[in-house]
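Complex shown without one protein chain; remaining protein chains in place.
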Amino acid sequence: MKVLGLYTRRRLANALAMAAAMLSTAFGLLWLVWLLTTLLARGLPWLQLSLLTQATPPPGEAGGLANAIVGSAVLTGGGILLGAPLGILAGTFLSEFSRRSRLSNVIRFTNDILLSAPSIVLGVFVYEVVVVRMGHFSAWAGMLALAVIVVPVVVRTTEEMLRLVPDELREAAAALGAPQWRVIVAVVYRAAFSGILTGVLLALARVSGETAPLLFTALNNQFWSSGLNEPIANLPVVIFQFAMSPYDDWHHLAWAGALLITFGILGLSIASRALSGARGGGRGSRGSRGR
Amino acid sequence: MTQSAPRTRRGVSGGSVSLADLLFRGSARIAAWLVLALVLGIGLRLALGSAPALARFGPGFLASAEWNAVSERFGALVPLVGTLVTSTLAMLIAVPASFGIAIFVTELAPPLVRRPVAMAIELLAAIPSIIYGIWGLFAFAPFFADHLQPWLTEHLGELPLAGRLFQGPPMGIGVFTASLILSIMVIPFVSSVMRDVFEVVPHELKESAYAMGATTWEVLRHVVFPYTRVGVMGGILLGLGRALGETMAVTFVIGNAHRLSASLFMPGNTISSALANEFTEAVGEMYTSSLVALGLVLFGLTFVVLAMARLLLYRIGRQSGTGRA
Partner (left out) sequence: MPGSQDPPLKALSPETGLHHGLPRQRAGAGEIHVMRLRFLVPILLAGTSLMLPTVPAAAEGVTSISVAGATFPYPVYARWAAAYHKRTGVKLNYQSIGSGGGIKQIRARTVDFGASDAPLEPAALREAGLVQFPMIVGGVVPVVNVPGIAPGELHLDGATLAAIFLGRVTRWNDAGIASLNPGLALPDKAITIVHRADGSGTSWIFTDYLSKVSPAWKEAVGRGKAVAWPAGVGGKGNEGVASYVMRIKGAIGYVEYAYALQSHMVHVSLKNRAGRAVVPSQESFQAAAAGADWAHADGFYLVLTNQPGELSWPITGASFILLPRKPDHPKRTTAVLTFLDWAYRNGREMAASLDYVPIPQSVYTLVESRWHETLVTDSGPLFSPANP
């Protein structure tokens, strides 16, 4: 055991540990690179204008993804419109009206459960409650399923962002004679606005890629839907269906769609990062804690 | 009293509280209650939907490996085992990797490299699950089947006990592939929690250790890890919760077989992929109810894991309440 000196052994252990750390990082980055290269290699050749102008075709014919793209936009937009206001209000409650009570702790806990609940279970729930009741699949059911996913994200981020607003601001506004609602709406919301917006963008990024809940609610549509009461085409389910099929032209469309979704979501994530970064950048630095 | 917003029951001028205030507070309160109601509603609805199956099969439902739509006998064992095995294996791969990444980003990387690498790892989290699924089926599985799996089966398949884990035809898909893809999906979450937790360690502690001549590894092992133990556990549990519920990526590559196999290279099933494949087509009350029961089990599992994670993370808040700026 004394073959190597103690010091050397310690240095060796250190070197090994650091090497392992670098290997792990390479491991993680390897997958990212492989994934993105596959996406680009298989999707880029099929990115063409017809994706945006033609609807999904039956097997053996040429077509595009227009109805799926629009459908996804409708579903995610609807999900955000339904879920974000509810989430913002609930987050406001937790931050402004009831920060430390038993009730708010319970609500935070249940919110976290909702946040981590598998989205397929939420899809089953919305199916039982909405689709069966309505009698058919519909875009409404899809929007509701996505809204259920949006709410906890927005609640969480809104509360956090509102909490960061210093109480001095609130007190100053109250000292000027503003009622509480005014304080919140005119002062606190304004201060936290970009943070809340970041949260909404993140929720948007999250639901854009959700497939499982839509399988039981909005289903899919070969054509353009003429209303929100019918099943509606959407990118994730179309990608699912086309990728699992044995048809080459469907595969091409699936990869092109996958490329669109991925880079759309990445763009959203980067945008929300930029928003929050811009907000936090000029402020007092974290000094020696450095980041 | 600066920790909660001014709780004015009266307007500043001393008058009674305004209608607008009441409305606003009321609607915020309703919104918060709605969130609570939603979660309770989900649990209730799932319980209601599972009732017929649970009534018929009783607690044996969890232990039965049967899944026969013809004779209407269902059991949760296969999907449940599949979910647990894939998630556990995924964590076994992801946790060491995440440690490595967190160490690299916090200690090793030069400042210029730090941010890009951190961002790159986080990009893994932004990629939707279905993309992982199609990549897994089209790119990874063939590569695995052609190049890695035969080698693994040949060299590890003959080991005395563990060999059975690695046998089977080189299909490329199966429990192992699903677990690997899950681990890649979980790595960004776990590693970013670890990163955060490592960064909160007070510099004085680390600097004192360095001042005594400790190597980076020793500082990590003896200062950082013990200090951040609870947070790391919380992060791991959060990652586990995510792995348990993952659907689309798994559905593509797990092979959808309602059978228990000893081998990791054989197809299996998880609760979420069973739901994704069979829910819209389950005919008959027992079949549908059994599937909803599966959903309830999954919901319960993630609930438990999440509750534990929160408990741990709550404890950190208390523990390090004094040590931080």
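Every chain is named by a letter (A and B) in the order it is written, and numbering of its residues begins at 1.
Note that in this section contacts are C-beta pairs under 8 Å (C-beta built on N, C-alpha and C of every residue); 3 or more make two chains touch, one makes a residue touch a chain.
Computed from a predicted structure; not experimentally measured.
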So one chain is hidden, and I want to know which residue out of B:Ala32, B:Met91, B:Ala109 or B:Ala126 touches that hidden chain in the complete assembly.
B:Ala126
With the missing chain put back, one of A:Arg42, A:Arg206 or A:His252 would touch it. Which one?
A:Arg206
Take the complete complex as the reference. Which residues in chain B touch the chain that isn't displayed?
3, 66-70, 122, 125-126, 137, 141-142, 145, 169-173, 188-189, 192-193, 196-197, 199-200, 228, 231, 234-235, 238-239, 242, 251, 255-259, 267, 277-278, 280-283, 313-314, 316-318, 320-321, 324
Name every residue on chain A in touch with the hidden partner chain.
57-61, 77-78, 81, 85, 105, 108, 112, 115-116, 131-132, 135-137, 140, 143, 153, 156-157, 160-161, 163-166, 168-169, 185-187, 189-194, 198-199, 202-203, 205-206, 219-231, 241, 244-247, 269, 272-273, 276, 279-280, 282-284, 286, 291
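Following the convention adopted for this analysis, only the chains that are shown with their structure count from here on.
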From the C-alpha centre of chain A to that of chain B, how far is it in Å?
16
Residues of chain B touching chain A in the complex:
2-8, 11-13, 17-18, 20-21, 23-25, 27-36, 38-42, 45-46, 49, 96-101, 103-105, 107-108, 117, 120-124, 126-135, 137-140, 184, 187-188, 191, 199, 203, 215-218, 220, 238, 241-242, 244-248, 252, 272, 275-276, 279-280, 291-292, 295, 298-299, 302-303, 306-307, 310
Given the complex with chain B, which residues does chain A contribute to the contact?
10-11, 13-14, 17-18, 20-25, 27-29, 31-32, 34-35, 38-39, 42, 86-87, 89-90, 92-100, 103-104, 106-107, 109-114, 116-122, 124-125, 127-129, 148, 151-152, 155, 167, 170-171, 174-175, 177-185, 205, 208-212, 215-216, 236, 239-240, 243-244, 254-255, 258, 261-262, 265-266, 269, 288-289, 291
